[in-house]
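Here the complex is missing a single protein chain, while all its other protein chains stay put.
The chains carry the letters A and B, assigned in the order they are written, with residues numbered from 1 in each.
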Amino acid sequence: MGNCQVCCKNFWCHSKNTNVRISLPAVCFLWQIAMIILFGAFVRYNEESDAHWPDYKKEHNITSDSENDFYFRYASFQDVHVMIFVGFGFLMTFLKRYSFSAVGFNFLIAAFGIQWALLMQGWFHSLDPTDGFIKIGVENIINADFCVASCLIAFGACLGKTSPVQLMVMTLFGVTLFAVEEYIILELLHARDAGGSMTIHTFGGYFGLTISWILYRPNLHQSKRLHGSVYHSDVFAMIGTLFLWMFWPSFNSAIANHGDGQHRAAINTYLALAASVLTSYAISSLSANKGKLDMVHIQNATLAGGVALGTASEFMITPYGSLIVGFCCGILSTFGYLVLSPFMEKHLKIQDTCGIHNLHAMPGLLGGVVGAITAATAIHLTMLKNIFEFVGTKRTPSTQGGYQAAGIAVALAFGIVGGAIVGMILRLPLWGDPADDNCFDDEVYWELPEDEESIPPILEYKNHMDIKNPDACVSESNFSVDQS
Amino acid sequence: MGNCQVCCKNFWCHSKNTNVRISLPAVCFLWQIAMIILFGAFVRYNEESDAHWPDYKKEHNITSDSENDFYFRYASFQDVHVMIFVGFGFLMTFLKRYSFSAVGFNFLIAAFGIQWALLMQGWFHSLDPTDGFIKIGVENIINADFCVASCLIAFGACLGKTSPVQLMVMTLFGVTLFAVEEYIILELLHARDAGGSMTIHTFGGYFGLTISWILYRPNLHQSKRLHGSVYHSDVFAMIGTLFLWMFWPSFNSAIANHGDGQHRAAINTYLALAASVLTSYAISSLSANKGKLDMVHIQNATLAGGVALGTASEFMITPYGSLIVGFCCGILSTFGYLVLSPFMEKHLKIQDTCGIHNLHAMPGLLGGVVGAITAATAIHLTMLKNIFEFVGTKRTPSTQGGYQAAGIAVALAFGIVGGAIVGMILRLPLWGDPADDNCFDDEVYWELPEDEESIPPILEYKNHMDIKNPDACVSESNFSVDQS
Partner (left out) sequence: MGNCQVCCKNFWCHSKNTNVRISLPAVCFLWQIAMIILFGAFVRYNEESDAHWPDYKKEHNITSDSENDFYFRYASFQDVHVMIFVGFGFLMTFLKRYSFSAVGFNFLIAAFGIQWALLMQGWFHSLDPTDGFIKIGVENIINADFCVASCLIAFGACLGKTSPVQLMVMTLFGVTLFAVEEYIILELLHARDAGGSMTIHTFGGYFGLTISWILYRPNLHQSKRLHGSVYHSDVFAMIGTLFLWMFWPSFNSAIANHGDGQHRAAINTYLALAASVLTSYAISSLSANKGKLDMVHIQNATLAGGVALGTASEFMITPYGSLIVGFCCGILSTFGYLVLSPFMEKHLKIQDTCGIHNLHAMPGLLGGVVGAITAATAIHLTMLKNIFEFVGTKRTPSTQGGYQAAGIAVALAFGIVGGAIVGMILRLPLWGDPADDNCFDDEVYWELPEDEESIPPILEYKNHMDIKNPDACVSESNFSVDQS
């Protein structure tokens, strides 16, 4: 392999154009300006965030400001916000030389996605029929964060192989699809899905996997040198894992019903997550020589319990029911990393960088099924009345279970079909994605500091070195080796 | 020292069997299955997390969902949760090559411990006599996190010298002992200890120190090469320190009385922590050549103010009283690191990796004493009535002070006696603990990425190198040096 013809610098460089100097600013500006115009036309404060709130309180005999929805949900919102930006962002820093992109692109697409989600979800859920405005409050911004989560899951499958422009396009379509799918599941089917096992994880997971399948790179092994972690990048990733793990009870309870709904959702999720930690560690240790644990499993499979309780967390699934779900999910997810991911890459041509199939898609499906079963077998009349609000409808538990199951199918269909369409769009040669031998590398889209500490410098740079002149070498690479 | 006879790979390897491939999964599965069965038999939602909450509200004339305990405590719970998993976990990442184990084992034992704590504490505190079930709500999960904290403190003393199986066994017994000790102190002696100076820190500290004393390793110096920090591992540890420091006001106020109790506990802890920062820096600087600060003191002693207010934070200790406690604790704790830890290692044969004696045991004791004095000298009648609920009992402030002091003795006794018993159990040659020359090394229990960035590669690997053949060298160690 000779030196690059374009930049004359890196010997692994290539002719594929990764210049995003026009396209990235153009997309950012265009979409932000569109957001401003659409917000101007459509978005206003709701009665709880508007300055008329004191009058509203009086009219509705609300005696205390503490009845404002803000105080029921804001603490949970901030936890969810941390999951979206630090949780997802840092979870993906595990690659040795892709931490800037992991955190940075996650930041960019989430910041765009939440705006577009407020509009899309607003049109479907929060439109005030009296004046045609979307009225937003704290629940809307939580839902916007949720919506974006589905796109960040999809980002996990494509990590390292896409340009920021592609990710912005993916997010635009992903949020749009999410809002429609969510509307069908929650408003038309009247299924419940407070923590989004179906709407967020199943949809996001299969959306990302299908995109990754369409964007299959047969020669990705050319980037193999960067397709792994280093010691400190794994520790950074644990920041993401832990903030996701700790705040998942807030994720699943953030938009549950006030009172017992939020309370129970938090407790159930807390328990399921604890159980999935133990079984993830068990399977990880069981599968390796000398019982050594694998960071990939610890960083990911431990979270599966939270995903799988996304639908049922607010139901009366009982504490031991939550533990059972977490128990199964930790096993399932770790097996996924051990068996399914290699299988999918080899035989199905799906390159799933973060293993979202094991962390989101499968546990999400399972969560949908758990929700359907819990609903179908509900014997608590109070649960039916208070959670599913059956009063005034003619549903029985088993029909509700059926509608829950239909929700899974909708999420799956939107994920796969939507992913196929968006994948085709992302294959257009416009978006500045990296070449096969240049994936998983921050160098492509970031100005990097001059240290070389995290990549093995000698093996990679060796061809550059003037082995006759050690001093020249030293000035190029601080850790390099020279012989005289 | 020749190459290892077992793995034929690392020259410092040894014959001690650290294979946990059977024992770790077995322990995880067994205990998780036991949890599921016991939860099935004993644990249900309490009236505030059960779907009957709307009916309960009506029966008890509760007008608003905001009266659900969830909204009084959930934000604090999440802060405590962050302290347990990120705070304790990252605080212990300071070792150069033990960050995976620090974060990972902390994660494992905490996730197990909270489940077992819900049961143990439930049997003692939350058993519903009408149906024999433990009824759980948000206060229970906070208490479970608290209980686990005592085991994580003990982990700090043993850091680097124990296998994950040992830690699981230690947690099983530690949680059990904690629940009994806490029952005696809070329910029998009717002492108050909202932030756990006695129940958590004194017990946990002496429990860990006694275990460490029983597990004394005379040849631990053989692992000296790994017994220190590197630049970035110290920065990671500061993540732990800061999250502990920032959220300690939530720790001490999480289960205090609604209203002024939680409010005052947060303010007092905030002030004590601020004061202990200044005196820790002062003593650290005073003790070193040219006044250079030592990261060990900054990472640990700054937290002592929070520990020492664990008992008294909800009392009317006054703002300046809190500052005085923090002032003294910062000094005491830093002196501990400077003087006592080396003394204990040399003369008492206690190897206390994280210096928990200085951060938890001593400040915990002091906190118990501060609590006893504050109670004994209480002159606010309202304080006696509202905090100690003296109405209907015959206690005077000074007898309450006496009972508080008795609580310290109970915590101490449980820590030392319990630690001795558990330490003996952990000495059984079953648990796969590392050899003396293999401590503080993630290599033993983790699959590590192939970089060598964080350990000094030349000094360690030197014997491997073929100094005649530089190319062979290069392929083994990327940063190595070769001469021809």
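The rule we apply is simple: a residue touches a chain if its C-beta (ideal position, glycine included) is under 8 Å from a C-beta of that chain, and two chains touch if they have at least 3 such contacts.
The shown structure was predicted, so the numbers you read here are calculated from the model rather than taken from an experiment.
J.: Taking the full complex into account, find the residue in B:41, B:293 or B:339 that is in contact with the omitted chain.
T.: Final answer for the missing-chain contact: B:293.
J.: In the whole complex, what residues of chain A lie against the chain that is missing from view?
T.: 18-25, 28-29, 31-33, 35-37, 39-40, 43-45, 48-55, 57, 64-66, 68-71, 74-75, 78, 81-82, 85-86, 89-90, 93, 97, 99-100, 103-104, 107-108, 111-112, 114-115, 136-138, 141, 164, 232, 236, 239, 432, 445-451, 453-454, 470, 474-475, 478-484
J.: Could you pull out which residues of chain B are in touch with the chain that's been left out?
T.: Against the left-out chain, chain B lists 64, 66-67, 71-72, 75-76, 79, 96, 228-235, 238-239, 242-243, 245-247, 249-250, 258-260, 262-264, 266-267, 270-271, 273-275, 277-279, 281-283, 285-286, 288-295, 298, 302, 316, 318-320, 323-324, 327, 380, 382-383, 386-387, 453-454, 456-459, 462, 479, 481, 483-484.
Here is the rule we go by: only the chains that are shown with their structure count from here on.
J.: As a quick test, compute the distance in whole Å between the mean CA positions of chain A and chain B.
T.: Their C-alpha centroids are separated by 31 Å.
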